[in-house]
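Heads up, one of the protein chains got dropped from this complex, but the rest are sitting where they should.
By written order: A and B. Residues from 1 in each chain.
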Amino acid sequence: MQAETNDLQYADVNNDIVRSIVETGPRYYVALGIAGGVALLCFFFPWFYQLYFGIGAAGLNHPGVWGTYLASFIFWIGLSHSGTLLSCVLHLTNSSWRKAMYRSAEAMTLFSLMVAATFVMVHVGRPWFIHWALPYANQMEMWPNFRSPLLFDVMAIATYLTGSSIFIYMGSIPDFAAVRDRTTGWRNTMYTLLSLGWRGTDREWHRLHWAYTFLAVLIIPLAVSVHSIVSWDFAMSLVPALHQTIFAPYFVVGAIYSGTAGIVTVMFVLRRYMNFEQYITKVHFDNLGKLLLLLSLIWTYINMVELFTAWYSDTSTEHEALSYKLFGYYAWLYWEMIAFCAVAPLLCISGRFRTSMVPMLILSIAINIGMYTERFLIVGTSLSRQYLPDSWGVYVPSLVEMSIILGSFALFTTLFLIFVKIFPSVSIYEVKETMDTPTVTSNAEPIAPPEGSPA
Amino acid sequence: MPKIERREFLKLVGAGSVGVGAGFMLRETIKHPPEYLIPHVVAPEDFSTGIATWYNTVCSMCSAGCGISVRTREGRAKKIEGNPNHPVSQGKLCGLGQSGLQVLYNPDRLTGPLQRMSARGGETFEQITWNEGLSRVADRLDLLRAAGRGNRICLLSQGVGGHLAQLFELFMAELGSERLLHYDYDHPHTLYAANRQFFGEEHLPYYDLKNTRYLLSFGADYLGNWISPVHHSLGFGHSRQGRPDIRGRFVQIEPRMSMSGAAADEWIAAKPGTEGVLALGLAHHLITQGYYQGADLDAWRQALRDYTTTQVAEQTGVATTTITRLANTFARSQSSLAIGGGIAANHSNGVDTLVAVNALNYLVGNLGKEGGLLFNPEPAGSVSHPRQASFRTMLKLAKDAREGNIEVLILNGTNPAFTMPAAAGFTEALSEIPLIVSLSSFMDETTALADIILPSHTYLESWGDDFPEPGVGFPTGAVSQPVVSPLYNTRATGDIILTLAQHSGLSDAIPWNSMEDCLKDGWREIYERADEETRTESFEVFWRSMLKAGVWGEKSQRDQTFTLAEGVIDNIGVAPPEFSGSPDDYPFVLHPYISNSFHDGRGANLPWMQELPDTMTSVVYGSWVELNPVTAEGLGLKEGDLVDIESPHGRVRAPVYVYPAIMPDVVAMPIGQGHSTYGRYAKDRGVNPIEILSAQMEPHTGSLASSATRVKIVATGKRVELIKTGGTSRDLGREIVQRFDPTAQSKTGGAHSTQLNSIPITTVTT
Partner (left out) sequence: MSIFERFTEGWKKYRKPGYYREFDYHWAMTIDLDKCTGCEACVTACKAENNLPIVGEEEFAKGREVQWIRIERYWEGEYPNVKLGFIPMLCQHCDAAPCETVCPVSATYHNQDGLNTQIYNRCIGTRSCAVYCPFEVRYFNFNDHHWDSPLDQQLNPDVTVREKGVMEKCTFCIQRIRQAKDDAKDDGRRRVRDGEVQPACVQSCPSNALVFGDRKDPDSQVAKSMKDPRAYRVLEELNTDPSVVYLKKVDAKG
């Protein structure tokens, strides 16, 4: 990594990154316009239609009362996973290659969580009463049901959202200050407020590092618990094929897996369209490729365990659910998922593949399509084959649902596009830390080459 | 921190208020008014439920004559339940009966008199006043009566009993017309005829299902729609599990498993039309095994000589062991009972079949015995049967119409344009009649041909009475009273007839002003018939108490002895059934069956019935054709494949339903759907299998042999998704419907089940 950034000077870093915030070309506005427009047209418009008409606008039925909205919810939660989690883990292990990409990864976490939270609103029948799921003091002394895994979910996500927001914000303070110093006008005012009077003293750096590490340690278990809890929404039901102990690790691995793939996609876009070639390098893709390979193997293993448990249970209910998954109405989706998430990532064995940008982009998108499918299958196929065969049925998503799924990506993109114009999307100070410079005075973090660092 | 100025503060406050207001408005618009109703799940402490008023009256959804209680609140009918006092329904009611509310509140009811504006076939009607309509009809009737051509007036009604039937009689007699006909598609002509042949009287006996130990049903879907299904269900339940240590057993013999077949302990498929042969085979076994020792044993032996077990097994396709087993159990279980009807009677040999079934009861002495077949006394009032038109009579009517012998046709409720096969040409014949008047409440297929429509009240708005046929062993009757005030500008059928009579100057013979008066006069006679000592002090008291109870009964027992009608034994015998269409061209026998939801099609405009899953298939909203799984596989057909069902007389198109319990060479279709009009819920939905039936008749009665048409199945290559509630109707070893084997039980000492059964019973602590 050092090799590639050798010719960069501190000033270049500052200039490059501040430029990405201040200078806005027409391409950006076109992109924002398209993303915002699609979000409005494909997400909000169908959603309002659904609010007016009722959940019947979706293809839901009996017994398929849960559908793509919930699948999307899990998907976005999952996508959120790698961002902050990965950033924390890498921070604690001092992996210097993390530094160019973690900001955008954390932003991804934040926005996927927001989109996921929106999907909760889309999912429920009466979103105008959604606040009832929150434990707020009220005159009727009506409290939510603390036994409900759904309520655990609300809590877990709220905590995760709060934690991630603080984490990304805290890590950005020095950068806000850097941008503050180079901007004028309303931007200056804004960054003055955001940087909380950061001056860059040793004391400040010290505190920042301490707090940052503390938060990183805190967030790792939180990230694991969030998806475990999401999995309990399913695993705590009696539905055959959902009622499984493997679900918590399954969901966590799946989440990190899809999140990592998501980071690859985002990094590709940033690199290509935000002119960050010098910061986001092949090394990043190489490392993430290895991570993807590892995760795909774990994921495949868990999937096989799931199949085995269903077969080994030797009950009619589990067998029917299993054979429906493998050979039923949605079997093609299952095999598509296997192809995308279990087979395709094996390509990452090859180093050449890992360092080729476009193939990695395609793989990362394929993995996320596969992971979306997985979430859909968990909801869709299991509900189709429950205990009473005479109540079996098939659920097929409607156009409104398809449109909202599509729109959610546009919504995510819109949020991300707004983000890159506010936050320095690559961490200024941490990139600098990786650069060859005459060492500094303070007792701030030493720049010793981190152990196991790929560079 | 920048200083906020007053202006800006006000702006912010203003914007905030608007925002909050808009938020609330949005919330209010999303909300729906029903939310404010009080849910009883957790009702407020000071809330008490409203008081309902119950009216007892009589159900008119089929001819069984169940007594009903209608719950009303604030002058609106809310629910129909069985009248607990009524001996037929005993507080219970079938789904169709309960849907009577949707007859009353049907959005497609005719709301006032109409007059045709276009040629027949079109549906352009114009509203007229009652006076215009009535005087137009009355003038025509007057003219014909004055000219001595009263016989050119025909009154075609649905089956009605009681004083309305008497009023019809009187009215038509005064007009000088013989042509008073009742027409119901499913009227059991063959059963009446068989009883006349066997017992010498044309009445329906009482089948004592309640006390029977063994029931053989030859094609009669007694739990579904045969004669009096609610009463039969009551008996069935009691027979099964209502008596300590005795459990009645039920055997159903029919080519397609009906609801009764599913409820039976054993379902046996005999070849279509050979049920009677099977009955005689059983009879033969009874004779040869010495179960029957009557004086006429030799005559029976002689008559049944051609019905040996092997011969019968060959003809019917039922195994010899089954025949002997059935016969032995039938003879040994006292009391046992054999009933016949439905599909078994809808063949060219229908009456013979039912005579054979009666013979079975005779041979084991089930007649006039508890748990067997009991004879009913004469009904206390008019019943519909003597006026019921058979298919042959209807053909005659059509012929008369074509020849111009009918000038006025008054229709009351019946819908022959729907329930007559197209081959009969009935609809075409109707168009030859110069004036058709319909008193129907709905625009059904026949009413759509009418020139003047004088819509009548529904049964929940009008006065009437009914004397159930078959009775329940003693004379009963029930008065039906209006439970709500009329919804629309309609009039009661009786009142329309009375007004017509007044217009025509028949007041001397028909003196009443309203149907209520007519009823009261009629019931006064019944009241006065009773002993002075036992009856209440005045007719008014009697009348009021009867309206309250909803039913009246007379203490009298019928002598149950009887003599066999002459020549029965010599004439006994069941000819092979005749089918229309050759087996080579038309390999399947079509079995159109009465749907439990729609009856003969009259229930198709009731949304509850449209949405009620069919008992056997769970299909809703449409028609289907049932095929045996093997047959379907042979034809390469799956559920939902559209096929043409083609008879020599036409074809209909319906999706396939693969039905596990139907003979391979029989295809079955439900009757009831396929209306071309009859309101939004019925119109253009499914097909009507009656259309393609051949005009084959049972020779004794002239009733339609509706199961005697052969068809072929032609795949169309198209598919539709059958709308049904059922997913996979196999329980895959999940033990959802568990079965209990009492014989296995006694071996293990009954411990098995009690161990499994861990249901805690706690005692009350007060």
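The working rule: contacts are C-beta pairs under 8 Å (C-beta built on N, C-alpha and C of every residue); 3 or more make two chains touch, one makes a residue touch a chain.
Bear in mind the structure is a predicted one, so any value in this text is a computation, not a measurement.
*Asks:* Can you pull out the displayed chains that the omitted chain is in contact with?
*Replies:* Those shown chains that the absent chain touches are A, B.
*Asks:* With the missing chain put back, one of B:Asn83, B:Asn596 or B:Gln696 would touch it. Which one?
*Replies:* That would be B:Asn596, which touches the missing chain.
*Asks:* So which of B:Leu114, B:Val137, B:Met172 or B:Leu223 would be touching the chain we can't see?
*Replies:* For the chain that is not drawn, the touching residue is B:Leu223.
*Asks:* Looking at the whole complex, which of A:His91, A:His123 or A:Arg271 touches the chain that is not displayed?
*Replies:* A:His123
*Asks:* Going by the contact rule already stated, which one of A:Tyr10, A:Phe53 or A:Tyr136 would touch the omitted chain in the full complex?
*Replies:* A:Phe53
*Asks:* Take the complete complex as the reference. Which residues in chain B touch the chain that isn't displayed?
*Replies:* 32, 34-35, 37-43, 48-50, 73-74, 76-82, 91-96, 98-99, 101-102, 104-107, 223-224, 229-230, 233-234, 236-238, 240-242, 247, 249, 257, 259-260, 262-263, 265, 267-269, 325, 487, 596, 607-608, 610-613, 615-616, 618, 620-621, 628-630, 660-664, 680, 685, 721, 723, 725-726, 729-731, 734, 736-743, 745, 750, 753-754, 756-759, 761-764, 766
*Asks:* Mind listing the chain A residues that contact the chain we can't see here?
*Replies:* 53-56, 59-66, 123-127, 129-130, 132-133, 142-145, 147-151, 154, 233, 236-239, 383, 386-391, 393, 395
One rule holds for everything that comes next: only the chains that are shown with their structure count from here on.
*Asks:* What residues of chain B sit close enough to touch chain A in their complex?
*Replies:* Where chain B meets chain A, its residues are 27, 30-31, 618, 725-734, 736.
*Asks:* Applying the document's contact rule, which stretches of chain A touch chain B when the two form their complex?
*Replies:* Touching chain B: residues 51-52, 128, 316-317, 320, 387-393 of chain A.
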